[in-house]
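Right after this comes chain A.
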Amino acid sequence: MNNVPIEYYLILSAFMFAVGTAGVLIRRNAIVVFMCIELMLNSANLTLVAFSSYLGLAAGQVFVFFVMTVAAAEAAVGLAIIIAIFRNKSTVNIDEIHIFKW
Partner candidate 1 sequence: MEQSLLLTYLLLIPLAGSLLLLFVNKANETFIKWFGLIISSAVFIVSMIIYYRFDYNLAGFQFIDNFIWINKINVSYHVGIDGISLLLVLLTTFLTPVTLFSSWNSIKKKVKEFTFFMLLLEVGMLGVFVSLDLFLFYIFWEAMLIPMYFIIGIWGGDRRIYASVKFFIYTMAGSLLMLIAIIWLGVYAAKFTGAFTTSLPDLYKVGPNIQYEIQKYMFLAFLVSFAIKVPLFPFHTWLPDAHVQAPTAGSVILAGVLLKMGTYGILRFCLPLFPQSAVIFAPYVSVLAVIGIIYGALVAMVQTDMKKLVAYSSVSHLGFVVLGIFAMTTEAVQGSVIQMVNHGLSTGALFLLVGMIYDRTHTREISSYGGIAKIIPLFSVALMFASLSSIGLPGLNGFIGEFLILLGSFKSPVLNSWAFTIFAASGVIFAAVYMLWMYQRVVFGPVTHPGLNSLKDLTKREILILVPIFIFILWIGVYPGTFLKLSEKSSNVVIRQALGLSVPDLKSAAKQ
Partner candidate 2 sequence: MAESLTAVQKLSNKYSKTYMQDFINILPLSIIASGIFISVLIEMYSKYSEEILPWFSIIMLISSAVSSIALINNTQVIYNGTLATGGNVYIFYFMFTMGAALTVFSSIDYIKKYGSYFGEYYILLLSSVLGMMLMAGAKDIFTIFMGLELMSVCFYVLAGINRKKSGANEASLKYFLLGAFATGIIVYGIALIFGTAQTTSIEIIVANFGVLSHNILFIAGMLLFIIGFSFKIAAFPFHMWAPDVYQGASTAVAGLMSTGGKAAAFSVLIIILSAVFPGNNVNVFRPYFAVIAALSMIYGSIVAISQTNIKRMLAYSSIAHAGYMCIGLAAGNYESVAGIIFYLAAYTFMNVGVFAVVAMIEGENDTNLELSGYIGLSRKNPKLAALMALFMFSLSGLPPFAGFFGKYYIFISAVEANLTWLAIVGIASSVISVYFYLRVIVLMYFSEPETEPAVVGGGYGVFSAVIAALLILVLGVFPGSLLSLITAYLK
(Lines give C-alpha, C1' and ligand atoms only; values in the text may rest on other atoms or scores of the structure.)
Protein backbone atom coordinates (compact mmCIF):
# COMPACT_ATOMS: atom_id res chain seq x y z
CA MET A 1 0.00 0.00 0.00
CA ASN A 2 3.05 2.20 0.02
CA ASN A 3 2.76 2.58 -3.70
CA VAL A 4 -0.94 3.31 -3.72
CA PRO A 5 -1.57 6.89 -2.65
CA ILE A 6 -4.64 7.38 -0.50
CA GLU A 7 -6.17 9.68 -3.06
CA TYR A 8 -6.96 6.61 -5.16
CA TYR A 9 -9.09 5.14 -2.45
CA LEU A 10 -10.74 8.45 -1.71
CA ILE A 11 -11.58 9.12 -5.32
CA LEU A 12 -12.93 5.63 -5.71
CA SER A 13 -15.15 6.01 -2.70
CA ALA A 14 -16.21 9.44 -3.86
CA PHE A 15 -17.16 7.87 -7.16
CA MET A 16 -19.17 5.14 -5.54
CA PHE A 17 -20.78 7.69 -3.28
CA ALA A 18 -21.84 9.70 -6.29
CA VAL A 19 -23.10 6.58 -8.01
CA GLY A 20 -25.05 5.73 -4.92
CA THR A 21 -26.67 9.15 -4.81
CA ALA A 22 -27.43 8.90 -8.50
CA GLY A 23 -29.12 5.64 -7.82
CA VAL A 24 -31.14 7.16 -5.02
CA LEU A 25 -32.24 9.89 -7.35
CA ILE A 26 -33.26 7.78 -10.29
CA ARG A 27 -34.44 4.38 -9.13
CA ARG A 28 -38.15 3.89 -8.57
CA ASN A 29 -38.19 0.73 -6.51
CA ALA A 30 -38.00 1.72 -2.87
CA ILE A 31 -35.89 -1.31 -2.02
CA VAL A 32 -33.41 -0.51 -4.74
CA VAL A 33 -33.25 3.07 -3.58
CA PHE A 34 -32.46 1.77 -0.16
CA MET A 35 -29.75 -0.46 -1.61
CA CYS A 36 -28.24 2.60 -3.23
CA ILE A 37 -28.14 4.20 0.18
CA GLU A 38 -26.28 1.15 1.45
CA LEU A 39 -23.85 1.71 -1.39
CA MET A 40 -23.31 5.25 -0.20
CA LEU A 41 -22.64 4.01 3.32
CA ASN A 42 -20.14 1.54 2.02
CA SER A 43 -18.29 4.12 0.03
CA ALA A 44 -18.08 6.20 3.16
CA ASN A 45 -16.78 3.15 4.99
CA LEU A 46 -14.10 2.75 2.39
CA THR A 47 -12.93 6.27 3.05
CA LEU A 48 -12.92 5.61 6.76
CA VAL A 49 -10.93 2.41 6.48
CA ALA A 50 -8.52 3.98 4.07
CA PHE A 51 -7.85 6.82 6.42
CA SER A 52 -7.68 4.63 9.46
CA SER A 53 -5.10 2.32 7.99
CA TYR A 54 -3.07 5.13 6.47
CA LEU A 55 -3.12 6.90 9.79
CA GLY A 56 -2.71 3.68 11.72
CA LEU A 57 -5.70 4.60 13.86
CA ALA A 58 -8.16 1.88 14.75
CA ALA A 59 -10.92 4.38 15.45
CA GLY A 60 -11.85 4.57 11.81
CA GLN A 61 -12.40 0.85 11.55
CA VAL A 62 -14.31 0.81 14.81
CA PHE A 63 -16.52 3.44 13.33
CA VAL A 64 -17.04 1.33 10.26
CA PHE A 65 -18.17 -1.38 12.62
CA PHE A 66 -20.73 0.97 14.07
CA VAL A 67 -21.83 2.06 10.63
CA MET A 68 -22.49 -1.55 9.77
CA THR A 69 -24.58 -1.93 12.91
CA VAL A 70 -26.56 1.10 11.94
CA ALA A 71 -26.93 -0.24 8.42
CA ALA A 72 -28.28 -3.46 9.79
CA ALA A 73 -30.71 -1.66 12.07
CA GLU A 74 -31.87 0.59 9.28
CA ALA A 75 -32.22 -2.40 7.01
CA ALA A 76 -34.49 -4.08 9.49
CA VAL A 77 -36.65 -1.02 10.05
CA GLY A 78 -36.59 0.14 6.46
CA LEU A 79 -37.60 -3.18 5.04
CA ALA A 80 -40.33 -3.42 7.65
CA ILE A 81 -41.64 -0.04 6.56
CA ILE A 82 -41.54 -1.10 2.94
CA ILE A 83 -43.45 -4.23 3.77
CA ALA A 84 -46.05 -2.22 5.66
CA ILE A 85 -46.50 0.00 2.65
CA PHE A 86 -46.68 -2.93 0.34
CA ARG A 87 -49.45 -4.33 2.47
CA ASN A 88 -51.50 -1.15 2.15
CA LYS A 89 -50.77 -0.13 -1.41
CA SER A 90 -49.28 -3.31 -2.86
CA THR A 91 -46.57 -1.30 -4.52
CA VAL A 92 -43.04 -0.28 -3.67
CA ASN A 93 -42.77 2.24 -6.46
CA ILE A 94 -41.98 5.49 -4.67
CA ASP A 95 -43.35 7.54 -7.55
CA GLU A 96 -46.77 6.24 -6.66
CA ILE A 97 -46.43 7.29 -3.06
CA HIS A 98 -47.22 10.98 -2.83
CA ILE A 99 -50.57 11.69 -1.23
CA PHE A 100 -48.90 14.44 0.78
CA LYS A 101 -47.80 17.37 -1.27
CA TRP A 102 -47.78 21.19 -1.43
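Criterion applied: all candidates are chains of the complex that A comes from, given by their letters.
Definition applied: contacts are C-beta pairs under 8 Å (C-beta built on N, C-alpha and C of every residue); 3 or more make two chains touch, one makes a residue touch a chain; residues count from 1.
Every value quoted in this text rests on a predicted model; they were computed, and no experiment measured them.
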Query raised in the report: Out of 1 or 2, which chain touches chain A when the complex is considered as a whole?
Result: 2
**Report entry** chain A residues within the candidate 2 interface of the complex
**Finding:** 10, 13, 17, 20-21, 24, 30, 33-34, 37, 40-41, 43-45, 47-48, 50-52, 55, 57, 59-60, 62-63, 66-67, 70, 73-74, 77-78, 80-82, 84-85, 87-89, 94, 97-101
